[in-house]
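Notes follow the structure.
Every protein chain but one is kept in place in this view of the complex.
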Amino acid sequence: MEPSRLKFHVPEPEVRPGGTPDFSNVPIPKAGIAPRPPVDTKPEDMRELAYGIIRVLDDDGNPVGPWAGSLSDEELAEGLRHMMTLRAFDARMQMAQRQGKTSFYMQHLGEEAVSTAFRKALEPGDMNFPTYRQAGLLIAGGYPMVTMMNQIYSNELDPLKGRQLPVMYASKEYGFFSISGNLATQYIQAVGWAMASAIKGDTRIAAGWIGDGSTAESDFHSAMVFASTYRAPVVLNIVNNQWAISTFQGIARGGAATFAARGLGFNIPSLRVDGNDYLAVHAVAKWAIERARKNFGPTLIEYVTYRAGAHSTSDDPSAYRPKTEAVAWPLGDPVMRLKEHLINKGLWSEERHKQAEAEVLSGVLAAQKEAESHGTLHAGGKPSVRDVFEGVYAEMPPHLRRQRQQAGV
Amino acid sequence: MEPSRLKFHVPEPEVRPGGTPDFSNVPIPKAGIAPRPPVDTKPEDMRELAYGIIRVLDDDGNPVGPWAGSLSDEELAEGLRHMMTLRAFDARMQMAQRQGKTSFYMQHLGEEAVSTAFRKALEPGDMNFPTYRQAGLLIAGGYPMVTMMNQIYSNELDPLKGRQLPVMYASKEYGFFSISGNLATQYIQAVGWAMASAIKGDTRIAAGWIGDGSTAESDFHSAMVFASTYRAPVVLNIVNNQWAISTFQGIARGGAATFAARGLGFNIPSLRVDGNDYLAVHAVAKWAIERARKNFGPTLIEYVTYRAGAHSTSDDPSAYRPKTEAVAWPLGDPVMRLKEHLINKGLWSEERHKQAEAEVLSGVLAAQKEAESHGTLHAGGKPSVRDVFEGVYAEMPPHLRRQRQQAGV
Amino acid sequence: MPRLTMIEAIRSAMDVAMGRDDDVVVFGEDVGYFGGVFRCTAGLQQKYGKSRCFDAPINESGIVGAAIGMAAYGLKPCIEIQFADYVYPGYDQIVSEAARIRYRSNGEFTCPIVVRMPTGGGIFGGQTHSQSPEALFTHVSGLKTVVCSNPYDAKGLLIAAIEDPDPVIFLEPKRLYNGPFDGHHDRPVTPWSKHELGEVPDGHYTVPLGKAVIRRPGNDMTILAYGTMVYVAQAAAEETGIDAEVIDLRTLVPLDLETITASVKKTGRCVVVHEATQTGGFAGELVTLVQEACFFHLEAPVARVTGYDTPYPHAQEWSYFPGPARLGRAMRETMEA
Partner (left out) sequence: MPRLTMIEAIRSAMDVAMGRDDDVVVFGEDVGYFGGVFRCTAGLQQKYGKSRCFDAPINESGIVGAAIGMAAYGLKPCIEIQFADYVYPGYDQIVSEAARIRYRSNGEFTCPIVVRMPTGGGIFGGQTHSQSPEALFTHVSGLKTVVCSNPYDAKGLLIAAIEDPDPVIFLEPKRLYNGPFDGHHDRPVTPWSKHELGEVPDGHYTVPLGKAVIRRPGNDMTILAYGTMVYVAQAAAEETGIDAEVIDLRTLVPLDLETITASVKKTGRCVVVHEATQTGGFAGELVTLVQEACFFHLEAPVARVTGYDTPYPHAQEWSYFPGPARLGRAMRETMEA
């Protein structure tokens, strides 16, 4: 018998521009049903958490199930403010880029809960190894917005001296490792930092961050191998926002049911969480961080969310996905969901929200004004050309000194 | 409360030199109990095969269970001969290296079943992407031993013109891709070859090979991602021989239960097999190859075996593991086990075996004599110095021509 | 003849190659449905189907490694690395594998792949969208390295690269995608539609690998350039009034040493310019070859003008970029030496 011909398979998203958004194939479990095992549970006894979605807020905005209750009323209100601040910050910086005040920007629209809620579960001294889409770690950590803007504008007060692309922040004090433009490299570095902390008998833990698309990179594997072998005190976060520039998550995920399932082959506990649910993100982050700090080793967390905006200011998503997809996203908007919850609790109101929006905006505007007084990319105060030559090494070697002299600075 | 200090964990083998070999922590399931699902079974419905061990020959050398019966009597006898040939070949070449006839050699002692049995499940035209420890693919595929030796000796008939380290064979006709000294690179190449076959609507499939230690390399991940995404018709083999030079498999495996489990996160069917059981290896290989050829995509197979010899002629394992560990290995010796089975079946005898050993040895010796008549590394016929400059490109560019002239050849 | 941008010319090259040969396949990050972040592969998936042009997972080692396997099978993959800055995860597959498979297997297997990547700065891309890593490929035996500088060449060189039986690194200076750029960032750029090298024939033609071209004949000195620097060199010649002969190398390996030597023997002076960092850059190779072949013709040391030995900065891009002023200074010094 003639054997059948082989066929080449390329995964495709359900819908492309022109089509109607359709997420009916995305299984969304009910809130509250996922169990919350004790933090010392063996990975093999909690595999199902890699396939479901841990959700706390139900469709009416009420917290349900064993993962509820990790936050006080004040913390919830603060969380809402952090998300609103990040959103306002993004909107202004996006606009500043359009106005030519900087070269480039990347926003978090729709994903604000992930980094802001995670940050609140960390302790001082813990270290994040972020990608370019976790500025919420800084906002929720109290890093000055004006310093972020100085970096974005590459102005005279830019802490990175104009050397880095906008949004590539770095702050040791705020537990935010220098962002790399090269995807995934930070994931294994997070594991290395955590190994170091364990080697020194410290109490601080590390968190690595990666996007859905970037899980395909090799350093994702390096991180899993090292984290598993040395039981590193690290939380490895996957932000699955469904897209990697124009590429839908199915290209990186392939035949696998979920990204979280990647952890199972390493016997690393792997959890999938509603990334648009501030309460769920916080509860799971807290669990994983406690696990790490108590010497039970690494955890892999997949946050299921949606990149509602463009990939960056260089991108126009209408070329590859239906314009209204974000609206159709079944997990809703993280700001709206937390707002609804606070209103349900009697802690918040539509009016209060409008007022908060105005407050947040004026905070952002004040920061922007101050930052712009120190210059923007093409106008006003600038870092020096000397800064190009400084900091390549602790001490400038002769050949760089010669080059600096040739440059006349 | 003061949080507890973090501790650094480094996996250690059970025993080191001076200790008594102990494999009591290696769970060995009974032969015959692993189910044999139809080849179109969904990966999620056969996850348990990644955690057990598929075994056909029981402790008495009798085939049991649903994986038995893939081989005829003639094929079994041929299989034994292949393994014996490989072992004799190894012994002679190991000795030749000691005698200074070549620089380096790597043997297969204890692992002969894996590559020889797998080869018999392939069809002509299928392509292997091997490591340095699958010469059984050539032996069982009928590649001339004398050509292998010519390569090992880098002599005047060396098909690779003296360019390659011994054992780094390459033969398109025999479905044996050029071996790289760099670990793991071939794994994703196998997937690429399989993708190409699917793109062309061909019927030929590919097989990738990797060692337990090398699964830690990044290209293992690349291969899994691409195989899963494009459902490539490829069989991805992991030869878990317990050691990576001096490093026990626990350093690469980390907290994971098995290497096969690495496939589960990609929803690739993952099977674990008794690698010292010729019948089991063949049956599982056949299953996976059929699956690939019928467009059901990739399979990951872990062969549980033991590297009974040194890593290479540059290695002395007594520095890092008990000398008698090989003897204590619970899955026995593949040659002895198949021999016992054949004797049980009345197809073989101790006498017949001795005779076969003599025949095999004389075949190897004849090949060796012929090869040596064409030179060994430091004596007799040699490839030309011109061959250093040839074959870098299809056509020699001017700068290489100049260098060749300078070299006076 | 139609005028195309360099992006369109590159796309046309792949289109022609795919049309003529079913074994040519194109893949990379975002290159399928979307057609690439620079749109170089736009329309190819629609025209040739998902089996011939498709999206890849974000894994450069996987992309190169899969291409090598495909090439071993018999295909001719032309792959895209989204930015040259992101090639390093795939560097092992390029250096240890693609470059050596023909040699180590004595031709049993070969590796006819093309690795395309946008290179160079000038777009405020910061350290990870601006690098010029050509020297990391030119040092590797078994690779050919091409840098195109205009639409006509880009198409002809890319077709030649795809048809080449060996692996070719194909660098596309992204600052030239839409028009020649001479370093005067404060002036509007002429689009390719206004430039004669924007004239790109339909259909098949090749520009052979290994042949340089003289872009500006001259007698006073020789400038060796490639990519964006070709226009910087032409501008510097005009602005300094030095009658420089500007050679566009086009292929770095194999190098057209004959054209270089003939020119330097004529002019007696030479300046090499590239955007990449200085130490260990390809300029070192060029200077060495020139002084070897033309030592007794040289009236001044061969100078080099390059990027500084620092990562590529963001805000200070125009101080970093080797523009006509910096090159002009070196040219004058070379004339006066």
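Chains: A, B and C, in written order; residue numbering restarts at 1 for each.
Everything that follows uses one rule, which is that a contact is a pair of C-beta atoms (placed from the backbone, for glycine too) under 8 Å apart; a residue touches a chain by one contact, two chains touch by 3 or more.
In this text the structure is predicted, and so the values were computed from the model without any measurement.
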Visible contact partners (per top-of-document touch definition) of the missing chain: A, B, C
For the chain not shown, which residue from B:4, B:20 or B:246 touches it across the whole complex? B:246
Which residue among B:20, B:324, B:355 or B:403 touches the omitted chain? B:403
For the chain left out of this view, which of B:168, B:261 or B:371 touches it? B:168
Out of A:70, A:102, A:115 or A:197, which touches the unshown chain? A:197
Among A:70, A:85, A:131 or A:180, which one is in touch with the chain left out? A:180
With the missing chain put back, which residues of chain C would touch it? List them for me. 61, 85, 88-89, 91-92, 95-96, 99-100, 103-104, 127-128, 135-136, 138-142, 253, 276-277, 279-285, 287-288, 291-292, 295, 298, 300-304, 309-311, 337
List every residue of chain A that touches the chain not included in the displayed model. 127, 129, 159-161, 163-164, 168, 170-172, 177-178, 180-182, 185, 187-200, 206, 218-219, 221-223, 225-226, 229, 391-394, 397-399
At which residues does chain B meet the chain that is not included here? 8, 10, 12, 16, 103-104, 154, 158, 162-166, 168, 180-184, 213-214, 216-219, 244-247, 251-252, 254, 314-315, 319-320, 377, 382-383, 385, 387-389, 392, 399-400, 403-404, 407, 409
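One rule holds for everything that comes next: only the chains that are shown with their structure count from here on.
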Length of the line joining the C-alpha centres of chain A and chain C, rounded to whole Å: 36
Could you check chain B for residues that touch two or more other chains and list them? 195, 197-200, 218-219, 221-222, 225, 229
Where chain C touches two or more other chains at once, by residue number: 51, 56-57, 59, 61-62, 89
